[in-house]
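What follows is a structure written as structure tokens; I'll ask about it next.
With one protein chain held back, the other chains of the complex are shown just where they sit.
And now, chain A:
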Amino acid sequence: MQQQEIHNFLEKYFNANGCEIIQNGQGYLTVQLTIELDKELMNRPFYWHYLEKTGGVPNPMQLTLITNPQLASDQLKGETIHFGSPRLHQIFESTKNLAGSIRLYEKHNKPQGQQTPLRPWLGMNIRISYECDRKRDVFKSIGLQLINGQMVEGFHDKLLNLPLTPKIPDYSFTLSPLIMPKSGISRVENFLRYEIEQEDHSWADDARNRWQKDLKLLEHFYEEADEKDESYEIEKIALKEQYEPKVKISIVNGGLFYLTDQAV
């Protein structure tokens, strides 16, 4: 992420959370936090606890974030934000926490007076991590139509091209799903499992080979001991944790989307 991208990202984040941006200057941003965001970001539970007990007037903090120290004035007091900074990663985490589940409707411009049906979709943004002593990730966005079971990849990108709204638009009605969300999720899970199983897993075989090799060394090291002591068992567990290959599927976010027939 470039500094300007970070700046834009922060602007969007605070706007989306209803924070007033007091100053949006060259290379910096000063925002008035809402109570919710103060609790989310400022890590002062005792203050909020105290306030709730005493019924005082809440005073959420202002935050100045410097996204480009070269552009911002030297006198400006604030936190410098860059791609590796803990604050940015805290905000990253918070975007995921705050928008884990969603329900949206397509705001179509079908002629008025005519009722438009909207079909239910389950959308899931997914991270697949291939993990042993090393790790790599794949991002996938999957949509499942909950009536006919049609499944599409790259679902999120399709959504980005649609006008979406949290309230059902006028002259629209939603079709009831034939597939319940719970079994929809299972379908997606099974699809992913099947797909992953078909992949080339030489990385996992390599990891298992490394694991076996170190395990053999370990056995040899302790082979003369009559009673293998605690450190042997500890070491064995450590090797498992170090090398054992696994694929972890986690959901970044997702939800229900009611879309017109033409949308996907």
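By definition in this document, a residue touches a chain if its C-beta (ideal position, glycine included) is under 8 Å from a C-beta of that chain, and two chains touch if they have at least 3 such contacts; residues count from 1.
What we mean here is this: contacts and distances are computed from a predicted model.
Visitor: The complex lacks one chain in this depiction; which UniProt name from "(Fe-S)-binding protein", "3-oxoacyl-ACP synthase", "3-isopropylmalate dehydratase large subunit" or "DEAD/DEAH box helicase" does that chain carry?
Guide: Not shown, but named in UniProt as "DEAD/DEAH box helicase".
Visitor: Based on the whole complex, identify which of A:Gln4, A:Asn24, A:Asn59 or A:Ser129 touches the chain you can't see.
Guide: Spelled out, the listed residue whose C-beta touches the missing chain is A:Ser129.
Visitor: Among the options A:Ile22, A:Ile35, A:Leu71 or A:Leu217, which residue touches the chain absent from this view?
Guide: A:Leu217
Visitor: I need the residue numbers on chain A that touch the omitted chain, in ascending order.
Guide: 1, 9, 12-13, 15-17, 82-86, 92, 95-96, 98-104, 125, 127, 129-131, 133-139, 141, 156, 160, 164, 166, 181-182, 185, 189, 192-193, 196-197, 201, 203-205, 208, 210, 214, 216-224, 230-231, 234-235, 237-238, 241-256
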